[in-house]
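Here it is: the structure, laid out below.
Of the protein chains in this complex, one is absent; all others appear in place.
Showing chain A:
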Amino acid sequence: MFKKVLVANRGEIAARVIRTCRRLGIQTVAIYSEADAASLHVKWADEAYLIGKPRVSESYLNIEKIIEIAKTTKAEAIHPGYGLLSENPAFARRCEEEGIVFIGPNADVIAKMGSKIESRKTMAEAGVPIVPGISFPLQNVEEAMSTAATIGYPIMLKASAGGGGIGMQIVHNEEELRKAFEGNQKRATSFFGDGAMYLEKYIQNPRHIEVQLLADRHGNYVYLWERECSIQRRHQKVIEEAPSLFLDEQTRKKMGETAIQAAKYIGYTNAGTIEFLVDEQKNFYFLEMNTRLQVEHPVTEEITGLDLVEEQLRVAAGEKLGYSQEHIQRRGHAIEVRIYAEDPKTFFPSPGAITAFQLPEGEHIRNETAVQSGMVVTPFYDPMIAKLIVKGENRKEAIDRMLQALDSYQIEGIKTNIPMLKEVLTHPAFQAGHTTTDFVNRHLSNISIKK
């Protein structure tokens, strides 16, 4: 096992990775920007280094600076967390070149899965079901129109390099497609430097259900069941749970085995997630693969009893998975909510100073955060400031416990989405399991998203 690991991330995920390292007796090196000096991830690490100004391009995305700190501090491995450099093949390659272990799959696999078009093509070759659509970028709006006519409306128009919901739009007819194509292509070019667009059939009333998997470097693969992540706003997840109420055992097994089949085909190693869209008839289609730890990994940890960061470290250090598929437990029901610093009605960000912060506590409650009372939530990063995870014997108990925990969640000075989370959790449609990806727009009152 490693003696020292650098955590190339910030906030709650950096703090969470550091916690597991400490438990395993691994020394930790944190990096931080000028805006994050007070963050818990800086306090908890054995060493911490200021790497630059608040903007990510001048701090957390500075590959050479991070490599330099890893070398100076003699860190043997780098944990990239999620977001930032976690799915950047150039970063993984630089680590490889310097003899630093990148805790994740190899650079080629990251590159292949990082492109929506390339990953779709690869998954089709691997025999994984994909949503009807195209595997090559559209030349122009005319081609978009003729392709859409063949597949049939409604269509989902996507930017190849998009992510986090940016660059995606549902279109219902030719006129909408024409408008959306030009606007989105322009935006994708300016946002991502890549205007490649493609389209696919829009699945009606879909659920977003993903499969967590682990693979070691010795050819062993396991799947750690599924996470249901359909409750989203602005195409970003808000509430995640495991297991999914919607899946029957047969579908669960089929999805798990399909995920393994995909991972084997690309020679995947470490922790990864295959995201699927699941339609009303429980047909599932490959959406994308995340070649890193997910934000919502704690719900999987709660039902399996595994620590995914520990598993990542072990696999990266060359150890074998210590168990096979039939040993993976699935006990109880876990729910995670993401606490966002944002207006609960418009979903616009709400940066500012946190004047009071008191987390709920209890046997079945888990908090993940790197903020404290008195800290300032800055406009430079993602608005997610904390995660709250609860576990119950069953889904109903988990929902009840989550509502109780949210009642005692005290945060003042900034707006948060807690009122919206409570509205979802108390909604009869959520409680009945009608968790489709349009839940927020369909069922919540007074939501006013400005387009």
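We take it that a contact is a pair of C-beta atoms (placed from the backbone, for glycine too) under 8 Å apart; a residue touches a chain by one contact, two chains touch by 3 or more; residues count from 1.
In this section, contacts and distances are computed from a predicted model.
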Item to complete: Leaving aside the chains on screen, match the unshown one to its UniProt name from "Transcriptional regulatory protein QseB", "Amino acid ABC transporter permease", "Acetyl-CoA carboxylase biotin carboxyl carrier protein subunit" or "cellulase".
Response: "Acetyl-CoA carboxylase biotin carboxyl carrier protein subunit"
Worksheet, complete the sentence: Given A:E240, A:E275, A:E311 or A:D382, the correct residue touching the omitted chain is A:D382
Discussion item. One chain is left out of this view; which of A:S244, A:S350, A:T369 or A:T435 touches it in the full complex?
Written reply: A:S350
Discussion item. Among A:V29, A:A341 or A:A370, exactly one should touch the missing chain; which is it?
Written reply: A:A341
Response to the item:
Where chain A meets the left-out chain, the residues are 55, 164, 234, 341-342, 348-351, 378-383, 450
